[in-house]
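A single protein chain has been omitted; all remaining protein chains appear in their positions.
Here is chain A:
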């Protein structure tokens, strides 16, 4: 798919943030987001995700470092940079007494775009908000309010969209809708950077994944490469008769005996070789005349990878 080399659309170099409280929220972050991708930023609470997004979007001042968004330095050339960026913040902050229609048109104007009712209508329809256009935002449900925030962020047709935990507190159905919407946006060429606590979300959607912990990026990887590299498949085979030791014919460093010799556990690295590895083992067990009663295959999820990565750090 990626035939031409990826074009960086957001380049972050040496980004530092120390809050007035003295807390060092970002410790020299370097990050490149590629044009047209969905980039998921994963990290535990307080890792610095919102701070990072805040700096790129102009809400937080960096202590040091540079950010280039779509070719424009966010400090020197803030107008051009910000005009390209849309932000859906983590906190639901809305004008309760405004109608959806007014609020979204206001956002478009604020970002320097001329009035265009057709465009705003298109955005509202895409988010299933058209029927609610004359409703006061305060009267909408939480999920609907979040859609309004997304509509506001999209009203000026940004090329980069930041979604800070877009599906926090959103029910399953709405979350699916949100994912669909994000994919549609990507098809239209919008680059999407999202943060999330739901690893299944990153697994489901992201092209690349960055993991941030205690203000440092500890990993940036293409999702499939990440799963390949760090994913594990564990095949557990329940034996009919206990074994004292692994027979020499089966000797394999990936194979272990557990449960009083009644269980064989094969741990395979990477995503691809799982099924093949299981089939091989079964064949060899048959050849050895070892009977078994159960076979269980468990693939580690991104969640396990993530817990592994962050958990190992001090």
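Brief remarks follow.
Everything that follows uses one rule, which is that contacts are C-beta pairs under 8 Å (C-beta built on N, C-alpha and C of every residue); 3 or more make two chains touch, one makes a residue touch a chain; residues count from 1.
The criterion applied here is as follows: contacts and distances are computed from a predicted model.
Look at the chain that isn't drawn here: its UniProt entry, checked against "Cytochrome bc1 complex Rieske iron-sulfur subunit", "NADH-quinone oxidoreductase subunit F", "Transport permease protein" or "Dihydroxyacetone kinase subunit DhaK", names it "Transport permease protein".
When the missing chain is restored to the complex, the residue among A:9, A:26, A:42 or A:57 that touches it is A:57. From the set A:20, A:118, A:172 or A:245, the residue in touch with the chain omitted from the display is A:20, counting the whole complex.
The residue from A:5, A:114 or A:289 that touches the chain not shown here is A:114.
Touch with the chain omitted from the figure is made, among A:91, A:200 or A:308, by A:91.
Against the chain not displayed here, chain A makes contact via residues 19-20, 54, 57-61, 78-83, 85, 87, 89, 91, 93-97, 102, 105-115, 152.
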